[in-house]
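This structure is in structure tokens; I'll ask about it shortly.
With one protein chain removed, the remaining protein chains of the complex are shown where they sit.
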Amino acid sequence: MKWISLVPVIAVGGLLLFAAQDFPEWGDPQSPASQSPVSSHFINNTGVDTEVPNMVTAVLADYRGFDTMFETVVVFIAGIAVLAILKGSGGRRRGARRTYEVEAEPDLIVTNTVRLVVPVIQLFAFYVLAHGHVSPGGGFQGGVVMGASFILIALAWDLDHALVRMTLPRCMAIAAAGIIIYGGIGFLSMFLGGEFLDYAELERVLPVSREMARYHAMLGVEVGVGFTVTSIMFALYANLSSEGRLKGGL
Amino acid sequence: MGLALFNTFILLLLVVTALAALRVRDLITAAAVFGVYSFLMCLLWAEMGAVDVAFTEATVGAGISTVVLVATIFNLRRKSND
Partner (left out) sequence: MFEDGTMINELLIERLNYFIYVVLLLIGLHAMISKRNLIKKLIGMSIFQTAIILFYVSIAVKDEATIPIYKAEHDPHGAASKAAALELNSTDEAKPLYAPAELQPEETPQYANPLPHVLMLTAIVVGVATLGLALALCLRIQQGYGTVEEDELLVKIERADARYSQSPLAKVTTPRRRPARRSRKPRTAAQAARTSPKSASSPKSTGPTQTKSSAPKTKTTQAVKKSAPATRKSVASSPKAANKKPAPKKSPGRKPAGKTSSPKKKGAE
């Protein structure tokens, strides 16, 4: 099977390399991708339209906000699906546990270091979320760092220690709240007279100009994304490491 | 010139780690080498100017992906047949 499967793989590779010869040189500023009017519009007009220095965050949360909303929904659905597949399927530990596994006591150095470091990590996650307009960062990155802090608690002690702080029903509620925030800001713009996710219409409720309304609505939208991503990342880890039982685990 | 050399080196190292992640028999080693592959990708993208993408790959690919893979392998048999 391994040698037969090489044939279609190499055929595909040959076709792709044959096409790759016609690409513009790597890094060419005159390539069609770099000259595209859409990208030029984004580069030239992000500052004027939204007053956000980070073009990637502006495009992600404002110009292409619809994509980001459904990406958040995809993450939420993945979390729910993992819950649906694994919940109640673990049962008791099947078979004999392998001999190399020893139920380890929480180690003194690891637990005390984690105790000191986790608040700093969470503060950094908030910083990454809030500063995403000006520096690399944003909702996804901040949310994942926050979820990783809970996973770190689960790794240093055991899973119950982390589940006490972030129970799975609360995880799902926070994930749903994130999507509701995102959709809520979109519907609010619609009720105020604009299109769905047209943040400039929020100037009627906020005492700022149209551009700054887009700036602040982007922050609200990123907060929603961050909520969903952090809770789903932790729920993913909790379900996978304990086979849905939520006891024991890594 | 220096950047081109750096680029070339990292790209070749990417191919080596991708092949290694698939060849080792022990699954936890495969997960660890996959983490190395993710970090090398992140480095390459940061050098190419895609800082947001590199940040996301560093947290999601090398952080969550590797940890979730190890957490799953913990419940399976650690040695694969190929």
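Going by the order they are written in, the chains are A and B; count residues from 1 in each one.
The rule is short, and it goes like this: a residue touches a chain if its C-beta (ideal position, glycine included) is under 8 Å from a C-beta of that chain, and two chains touch if they have at least 3 such contacts.
Bear in mind that the values here come from a model prediction, so they are computed numbers and not experimental data.
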{"item": "Displayed partners of the chain not shown (whole complex)", "value": "A, B"}
{"item": "Omitted-chain contact residue, chosen from A:Ile174, A:Leu197 or A:Leu240", "value": "A:Leu240"}
{"item": "Selected residue (touches chain absent from view) among A:Val145, A:Met166 or A:Val229", "value": "A:Val229"}
{"item": "Residues of chain B in contact with the chain not shown", "value": "7-8, 11-12, 14-15, 18-19, 21-22, 27, 30-31, 34, 37-38, 41, 44-45, 48-53, 56-57, 60-61, 64-65, 68-69, 72-73, 75-77, 80-82"}
{"item": "Chain A residues that touch the omitted chain in the full complex", "value": "1-2, 5-6, 8-10, 12-13, 16-17, 20-21, 23, 25-29, 31, 33-34, 36, 38-40, 42-48, 51-56, 59-60, 64, 67-68, 71, 74-75, 77-79, 81-82, 85-86, 89-90, 94, 134-136, 140, 209, 229, 232, 236, 239-240, 243"}
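Here is the rule we go by: only the chains that are shown with their structure count from here on.
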{"item": "In the complex with chain A, residue positions of chain B that touch it", "value": "51-52, 54-56, 59-60, 63-64, 67-68, 70-72, 74-75, 78"}
{"item": "Complex contacts: residues of chain A adjacent to chain B", "value": "54, 56-57, 98, 128, 136-138, 140-141, 144-145, 147-148, 151, 233, 236-237, 240-241, 243, 249-250"}
